[in-house]
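Shown here: the complex without one of its protein chains, the others still in place.
In this document, chain identifiers A and B correspond to the written order of the chains, with residue numbering beginning at 1 in each.
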Amino acid sequence: MSAQQVLFDAPGPKAIRLYRILAVVGVLIVAGALGWIGWRMWDRGQLTADKWSPFLDWSIWQNYYIPGFWDTARAALAAIVISMSLALLLAMGRMSDLAPLRWVTTVFVEFFRAVPVLIMMIFTFFFLSRQGWFPDNLNPFIATVTGLVLYNSSVLCEVIRNGVGSLPNGQREAGLSIGLSSSQTRRIILIPQALTAMLPTLVSQIIVIVKDTALGYIILYPELLTRARQLGSAEANVVPAYIVAAALFIVINYGLGRLAEAIEDRQRRRSRSAAKATGAAAMGGDTGGVAAGVGMHGKIGTGSTSGTAEEGY
Amino acid sequence: MKQHSPYRIAAVLAASALVLSACGSDDEGDGGDGDAGDAGNGATEGEASGDGLTIGIKFDQPGLGLQEGDEYSGMDVDVAVAVAEELGFAEEDITWREAPTPQRENLLTTNQVDMIFATYSITDARKEEVQFAGPYFVAGQDLLVTEDSDVSGLDDLDGRLLCSVTGSTSANNVQEEVPGVQLQEYGTYSECVEQLANGTIDALTTDDTILAGYAAQDQYAGQLRVLGEPFSEENYGVGLNKDSDQCEEINEILQGFWDDGTMETIIEENLGAANYTANPDLNPPAEIGGHCG
Partner (left out) sequence: MLELINDFNVLTAFWMTIRLALWSSLFALIIGTIVAIMRLSPVGVLQWAGAAYVTLLRNTPLTLIILFCSLGLWGQLGVEPASRTSDTFIVDLNFRLAVIGLAFYHAAFVTEAIRSGVNTIPVGQAEAARSVGLTFAQNLRYIILPQAFRGAITPLGNVLIALIKNTTVAVAIGVAEAAYALRNMIEFRPDVILLNFLIIAIGFVILTLPTGLAVSYLSQKLVVRR
C-alpha cells in the first residue's frame, strides 16, 4: 500500500491522534456489528451445538459438500473450456472479412451479453425437460453449463477482440508485408498474442463462472449451494449450512483471485523487460471493464485492479 | 512453430471439453447419484427395467423420502421397499432416483424409472400421461405452526404470514379462502421451516405428510405441530408408465399392507414423532385401485 502515500503527508502528532481515534472507532463499529450478529444468532438458537455439530461429522462433508464441490467444479470447468473455444470462434467471426458472418456473430454476442444468465438457465432447463433429449437428471447440468457458456463466450469474445485491437499496428502490417493474408495475420500473429495477454482475465472469469454456478440452485443443479440446502433440510440447520457454503465459495474464489494476480504480475514483469507495448495493455480496451488496468507506472493507488473482467460480476 | 502454441492449447482445451462433457453424461447416467453413493449398480440411462428395479423418490423430504449419503429413509421409501419385496426384489436390487415434482411424469414416460413413490397425488391431468396404482395413502393440505401458536384454523391466518414454495397449489387454496393472508415464497420448504421455527413467519402450508416429516425431525422436537385441519384430499399413488402391467398387482399388495397393519407401522415409524396420525376418515383409502390404465 506504499503508493497510497501520495494521497497524504506523513502524519504529525495531531493527525496521528486523529488516526488513532478513527482506528478505534472503526474497530468498535466492526466489533459491534459482529457482536450484535453473534448475539442475535445466539438468541435465535443458531449457535447451539445441535446446529453446528453435524459439521464435525465426516459423513456430512462426504455426502454433501464434497459432491457439491465436484458438481460446482465440473460445471465451472466444462463452462470455461467450452466458452473459451466458442469465444475463439466468435472472435474470428466478428473480425472476419465476410460481412454476413460478422453480422451474425455480432448479434449473437450482443444478445447473449444482454440477457441474464439465470434467464438462460431457466429457459434451457424447462426447454430440455420438455424435449426429453437427455435423461432428466442431466438436464440441470446441461442447463447450467449452457447458461454459463452463452454469456461467458460472448464476454470472452470481446476480450479477445479488444486484445487484438490494442496490439500495435506494426504487428498486423508486418504480417501483411511478408505476404500473409489478413485472416492468416489474425490467426498466426494477432490472436495468439491477445490470448497470452488475456490469461489473467481468463482466470478472473473463472471466478465469475464459479460464482454463477450457484444460480444452478434455482434449477436444482446439485452444486454446492443446492447440497447445502439439502443438508440444511436433513439436519434442520439451514442457516449454518449456508454459512459454511459461503465460506467455501469465498475460499475457492479468493484462491483463484490470488492466482489471477500472480499470473498478471508475472506477465507484467516479463513484458516490462521485453518491449512493453503489448502485454497487460491488451486488457484495457474500450469496452473492457479494466479501463485503468494499463501500465501502473506513475499512477496513484496500489497497482493491480485485476479480478474485474469485463462486466464479469 | 512457437507462435502456434495458443492454438494447440485451444485445441487441447476443446478436446478436453468434449471428453469432459462425455464423462459428465456417463457419471450422471449412473442412476443419478454417481457422485454421491458410488453404489455402483449401473442401471444404464433410459433403461429402467432389467435385473433390478429403479424407483423414483424425493431426496430432500425428511420423513418421506430423504437421501443421506447412500442411506434412504422415509415413508415413501419404506412403502417402496415393501412393495418391491412383494414383487420379488430385495432392497439391494433397488436403484433410487430423485424424482423432483416437475419431472415426475417425464421420468415415467421416458422409462427412466419403473415406479415413483414421491408424495405423488393422483389427478386427472396426470392420468393423461401416466397410470397410478393405489392410492396407498390419503393426505391433505394443512398448516404447520409452532407449538405455542394461537393459529387454530385457516381463518386465523388473516393478516398473518404464510410460507410456501413458489407456485404451490396449497398456498393458492389458502389465499382463495383467506384473501388477507400474506404469502412468502421460497424455492424450497427447508427455508420456510427455518423461518417458522425462529418465529419469523406464522405458518407453512403443503401436504400434511410433508409437514409432519419436518415436525418429526429430532431438531424440531416439541417445537412444531401440524394443525390437523386438512382442507384438501391428496391421494398418493404409485406412478407407473402406461405400458406397465404391474398396476393391478401393486393395488393388491397395497391393500394387503393396510389389511395386515404394515402401513400403520410405516406411518408410525416415520411420522409418529410429530404426533401425526393418518386422517381416520380417509384412511385406509376407501378404494385402492381404479386408476390403472
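The working rule: contacts are C-beta pairs under 8 Å (C-beta built on N, C-alpha and C of every residue); 3 or more make two chains touch, one makes a residue touch a chain.
Source: prediction; values computed, not measured.
**Q** Check the whole complex and report which displayed chains the hidden chain contacts.
**A** Among the chains that are shown, those touched by the missing chain are A, B.
**Q** Out of B:Tyr186, B:Phe231 or B:Trp258, which touches the unshown chain?
**A** B:Tyr186
**Q** Residues on subunit B that touch the omitted chain in the whole complex?
**A** Residues of subunit B in contact with the hidden chain: 161, 166-167, 180, 182-187, 191, 194-195, 198, 200.
**Q** Spell out the interface residues on subunit A facing the chain that's missing from view.
**A** Subunit A touches the chain not shown through residues 1, 4, 6-9, 11, 15, 19, 22-23, 26-27, 30, 36-37, 40-41, 44, 46, 110-111, 113-120, 122-123, 126-127, 130, 207, 211-215, 217-218, 225, 238-239, 242, 245-246, 249-250, 252-254, 257, 286-293, 296, 298-303, 305, 307-308, 310-313.
Note that in this section only the chains that are shown with their structure count from here on.
**Q** Using the touch definition up top, name the residues of subunit B that touch subunit A in the complex.
**A** Interface residues on subunit B, with respect to subunit A: 3-7, 9-10, 13-14, 16-17, 20-21, 24-25, 28-29, 32, 35-36, 45-46, 59-62, 66-69, 97-98, 100, 102-103, 106-107, 110, 112, 187-191, 193-194, 197-198, 214, 217-220.
**Q** State the interface residues of subunit A toward subunit B in the complex, per the touch definition above.
**A** For this pair, the touching residues of subunit A are 44-45, 50-51, 59, 62-63, 67, 70-71, 74, 77-78, 81-82, 84-85, 88, 129, 132, 134-138, 141, 145, 187-189, 191-192, 195-196, 217-218, 220, 222, 229-230, 232-239.
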